[in-house]
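Other chains of the complex are left out, but the ones given are in their true place.
To keep things simple, chains are lettered A and B as they appear, and every chain counts its residues starting from 1.
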Amino acid sequence: MDIKEMLNLVKSGEMGVDEAQKILKDLPYEDLGYAKLDHHRALRSGFGETVFCQGKPDEYLVEIYRKFFERDGEVFGTRAVKEQFELVKAAVPEVTYDPISRILKVERKNKERTGCIAVCTGGTADIPVAEEAAQTAEYFGSCVDRIYDVGVAGIHRLLSNRERIGRASCIVAVAGMEGALGTVIAGMADCPVIAVPTSVGYGASFHGLSALLTMLNSCANGISVVNIDNGYGAGYIATQINRLAVR
Amino acid sequence: MDIKEMLNLVKSGEMGVDEAQKILKDLPYEDLGYAKLDHHRALRSGFGETVFCQGKPDEYLVEIYRKFFERDGEVFGTRAVKEQFELVKAAVPEVTYDPISRILKVERKNKERTGCIAVCTGGTADIPVAEEAAQTAEYFGSCVDRIYDVGVAGIHRLLSNRERIGRASCIVAVAGMEGALGTVIAGMADCPVIAVPTSVGYGASFHGLSALLTMLNSCANGISVVNIDNGYGAGYIATQINRLAVR
């Protein structure tokens, strides 16, 4: 119901002034006191709200999973640890946990997936972040093609996957250390590249700062960047783009 | 001509081994010695190569503009200063210069534009970067809606433009200082937001670092980031996304 509709109802007397005032103020979130769950989100953006598990107090976490599952029949959270999995499982037995991506979720069966997102990594150590991206994209309905361990230090590994890269409507490039993967891929592809720096490395990698700066300063066109280790964010944006492409 | 085709020609004797070898090695760029112009790029990616004018030696710059203009009938460069405009104009009289965006270009007439990209700024000082983004997007064929001076310190200015924001297939959010514009827009929209931190500010803004970090750490979904003041990059990606949306 939009404002105009409502105002017509007020005018016609079908809706009281107080009621209208309340609606204008009251937005469709559920207030748990410590948290405000945004059930309206799926309507607004086409994506349900998700849970960032890291550092959530136990009682809050369990309650939030239960609330979401009750209302939506599914729930998706990132950066969970095994202890959180066990806690939530006690309340929501349907929940599953992937220790690589650290995703804790209940997913409805038989969801359809469309389009094509390529998720690439520089090395094997970048796979956990890549899986967070890939599984996020899949949860929100995208097909994902995983192309792992194709870092630029052995350029032939990347070149031999040229065709698969060419098929994607959006590419997620996950790399730590010197983080040059995104640039080379963006030079080969003509679709948007979402670059994810990872904290993989040591010394002057400064926990991902080096890869982050590399990606921001890319001399290639068509590359934008998300926070260090933010696989979720990359998977989300890639899905937004993928949806536009398959519309 | 793809590899298979060529190999068939070799087999049939229609193409000599030496010629095939040369083609396999020779990629379609023009070598000026100091620079390698990538004329093939428009074919490959749908975007012609562009010129980053800043710091280019004068003779190189003029030569590059002439070469591109000769072959393509148009040419697009960023970060030009007035002196460069005058130099290039002597060789390529068709060239025009916009002192706000610092874009130096020849653009073919009657190019069609499609889709909708919203370009928003936090303040008036962010307009030069926003114009670089907007005019880049327009050059590559996108329609652009400019929504300027809608920073989050006066949230009503942004809220009253909700509808225009809702119409875009991609939003470019340009902001310096604390750089929170992208987050609030991403919370309102359901399409991808490309955030561009600007070097506008003083003191602890550290020439755009503050806005950059804000945007990378956004708690909103659907936001990715380009380099500080990189309006061109944002306009390019926004066009890639816009093309996917209007396909």
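Assorted remarks:
In this section, a residue touches a chain if its C-beta (ideal position, glycine included) is under 8 Å from a C-beta of that chain, and two chains touch if they have at least 3 such contacts.
Worth saying up front: this structure is predicted, and the values here are computed from it rather than measured.
The full homomeric assembly consists of 8 copies of the same chain, 2 of which are present in the displayed coordinates.
In the analysis below, only the chains that are shown with their structure count from here on.
Averaging Cα coordinates per chain places chain A and chain B 26 Å apart.
Remark: chain A residues 44-47, 169, 189-192, 194, 212, 216-217, 221-228, 233-234, 236-237, 240-241, 244-245, 247 touch chain B in the complex.
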